[in-house]
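Yeah, one chain of the complex is gone here, protein chain that is, but the others are all in their spots.
Up next is subunit A:
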């Protein structure tokens, strides 16, 4: 017999009206069963059931049942608030584990409600949240259930959202894959936890959990600790690892150090370094030798060593320690290394070597620009110099300048300042010899005679750029220079340099020096001083901000106000809500320049958080402020707030990019440029494309620069629009009738497009998704070039090399191969430009001939070098051949492989291979990272599976002699490459630092 189905709830509803309580119970019980089916019928009787729920005389259980029925009906009616309140009344009858739409909906609602109550309570600083205990009970039941069912991620998400750290901890510790859950949790806390304070709490909890684990993941712990700014924790972990007898632990420690360095948090790193305990038997000299001020007459050799007090001091100490306890000796040796890493010197050195050896910059482009730029147009002239500096940033290749000394000497006054400062960009990170390089231009002590103040100021600025964020050795010198001069141009340079070198150190003495420069009330020096104070105090949210604000109100000079406004903004870097008072104060100011600073404060305080409140505020200012400057900056600031989610930016600013106001359009272009920098995001390019042919010249300028920032390191194979863009740039530069502004934009854009010898990208986030302070600050100051061109150089701070650099225990670069699972053409360097056949065919041949000859010569040289390197490698191998012939053969085969692949791109006819073997150190562009695979049968195993950056390699065959690739190649190649330009060899300096590329000889252009 077929089961009979009831067709209406009428009978049950009628039964509710019966007088006998047992009948009502029966009715309720059955209604609850059928409510999913008959809720429309029941909904008319809801008041009746409600009255049952409120009936005090009714049995408790029955009242809950009534509440449950009502709750279900309300849920179906879409009235979730009422539904929830009745579900709470149903208490234990509301079963969180039930798998029904009703329960799912209400749970979501309950959790939302609970989370919003909790966070509201915390935001209003109430001690105890005024939360319905029944609601809490439901959420807790839900959390327990998630944990029981093994849905840890879900449980963690809810726990974080509801600010239940106790539950979060429980979820993590009870999960089956604690490491996985922890890293998931870290990601979540960065991506979804908006309030900084709370994020810190979460991270602190994570650190605690990490530390309780039997095999802690030190890499992640240290990242968390860095965010929490707890150098003691990092130091103790590092020390523990260093003291361990296991070599792998030491490797891990090095890896941690490199990862920390990547975040460029100078003050923190120095703190960690200073907290590492000194080996027992060591004398005090190695702790921190104070940088001495070398005499200008000293020979180069000693200057170089003085400039690097760390390596110098510790090498002495290792020498002395070696006779004592062997364990201590090992520790001391490792300590030396790790200090080198933490001070950033090791990574800077390696980066420098990489950028130098892999430099692929295209001089022909510069030459074309130079020829097409009109002689008397100083804007374009200096733009070309900027472009050259950016193109060669960090490569130490200044061939172009040397070849065009005459042309260069046309730069006068401030142009001269920036031309000199450009050297700093080119030699960025050349810590050892920075001083000697710049010596010809530096102020000569008290005599004051020699050079013009412009080149002297520029040189001080250049020193700052060279030592940006690693200014230990140079600080003192810059301070002295600042104090000993009263020429405002030199003060300007010194202030900028000092700010860069002492970035974020919050050094009181330096601050006072700069302050005295500010109080001279000279517009030029004051502007730099304002910015410099901000750089010094980056992210400290110190009291100094109010002092600066007061002075900004006092002074008459717009330049000073602007400098101070930016400086104040820098001080609240990354402080999120803590900065709100200051932001409020600035954005409400009468003075548009201070409001403009307020926009920067918003941008920097909420950098990369995609915080909705900040975005809303910025959008509001972007459309409502009366000052164009403020509006432009407000839009631009969106780029900073959104850089962690670049996909969002084009969508958010797309309307603004069509604004009638050119300033807003300009801001939109740069916002996209900043947040999508180096991503090559298709939407970003589509948004910028129309702007590059805007009717207003400065919008075109902004769009061109932004486009270059987005497309940096892309080649035509990955997006055809890159090629179009390059041709567009060329056209604009060659066009005689183009506006100066957009021409300048085009020149700068060509510089950025090929920045750092085509081996760097603009990256604002480290690989662990932390923000890179220096890079963000660099871009923020760079965006100021609207008012002050020399600030363009700050963009070099945001460049980070796209390299995989594998290091062995000795922090040398061993020969190591790995695979990139993608067509080589996708990520190869853009092809060097060839003879431009478009216009002025008469004029060009000579120029082309000379360069192509040069290029040929260079290629030849490279081939020679390669051969040399090969020979060296072969020699090294043959020496080991006696020991182990079998292995030798295999490695020889490998060599052959790599050779073949190297030569493949040249043979066009062959079908392209679907993978490519890269040799350490290799260029790995960001888009390529996901294709990187490590070979399993390789001699080295990476400590951390990172596709780029510095990676420590574990040597699986430690007995065999190692073949070093980078240092080896350099020692044989340095001399011809370095010498080719200047024609003379600095043998003395070659002795000083063997594995360093040669500094180009100082040159001087006649002014």
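Following the convention adopted for this analysis, contacts are C-beta pairs under 8 Å (C-beta built on N, C-alpha and C of every residue); 3 or more make two chains touch, one makes a residue touch a chain; residues count from 1.
Keep this in mind: contacts and distances are computed from a predicted model.
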Which of the following is the UniProt-recorded protein name of the chain this complex doesn't show: "PCI domain-containing protein", "Anti-silencing function 1Bb histone chaperone", "AP complex subunit sigma" or "Histidine-containing phosphotransfer protein"?
"PCI domain-containing protein"
Among listed residues A:13, A:237 or A:943, the absent chain is touched only by A:13
Sites on subunit A contacted by the missing partner chain, in the whole complex:
1-15, 17-20, 22-23, 26, 30, 33-34
